[in-house]
Each structure stands twice: as C-alpha cells, then as structure tokens.
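A single protein chain has been omitted from the complex, and every remaining protein chain is retained in its original position.
Now for chain A:
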Amino acid sequence: MDGPDREAVEKCDGSESNSVAIAKKLIHGRMLIGIKDGRFFVGAFYCMDKQGNIILQDAVEYRSTRRSSPSPMEHRGVGLILIPSACRTSCHVDCSVQDQLSLLSLDHHD
C-alpha cells in the first residue's frame, strides 16, 4: 500500500492529508461526544487540535439521573465548550446514510 508514501508526498506538497480534509468536512456538523464520567455533549463541531482536544459550539450536556442505566436523562445548555482528548471516550457525528458511506469510502483510501 502506498498510503504512507502518498501521505508523505502530500505533506511535502503543503496540501492537507485525506483524513484532515475529511475531518474538515465535519466542521459545523452535529457531534456527540461521550465523557469518562458518563456524560454526553452534543454540539456543533467547531475546532480540533493535534492533541485531539475538541471544541463544540452551542453544546448541550446530557447526563443520566442515576448511576445505573436505564434511567431518564437530564440536559442543559452549556454553550462553547472544550473537551480535552483525555476525557473523551467516544465521538460520533450525525449524518445521513449516504454521507456515512462516502465517509467510509474516503477513509479507506488512506
């Protein structure tokens, strides 16, 4: 597979890698992030850095009212938040089946 070599070539060119380009397409999309203490945050994907820290815009915090599931969830608005990569346990985006398929196919080119 010439993936790593191609990646190297792309970087030398100054253009971004495939993964970065795909990730950029996800910007402003609705993202769901799970946290170590069991909470979830849903918001618009605003920014991510090399360490994997993510900023969500207009985020809503979800958490269950009991430790044991299933239990009803409470939610409240928290605005602009930064989720350090160390606390992140899961990351999903809200997209149509078509988009999912195209994301999967683009991803496999790496």
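By definition in this document, contacts are C-beta pairs under 8 Å (C-beta built on N, C-alpha and C of every residue); 3 or more make two chains touch, one makes a residue touch a chain; residues count from 1.
The criterion applied here is as follows: contacts and distances are computed from a predicted model.
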**Prompt:** The complex lacks one chain in this depiction; which UniProt name from "Histidine-containing phosphotransfer protein", "Fibroblast growth factor (acidic) intracellular binding protein a", "N-alpha-acetyltransferase 35, NatC auxiliary subunit-like" or "DNA polymerase delta small subunit" does that chain carry?
**Reply:** "N-alpha-acetyltransferase 35, NatC auxiliary subunit-like"
**Asked** What chain A residues would touch the chain not displayed?
**Response** 7, 11, 16-17, 19-20, 22-24, 26-28, 30-32, 34-42, 46-52, 54-55, 61-67, 69-70, 72-74, 76, 78-85, 87-97, 99-100, 103, 107, 110
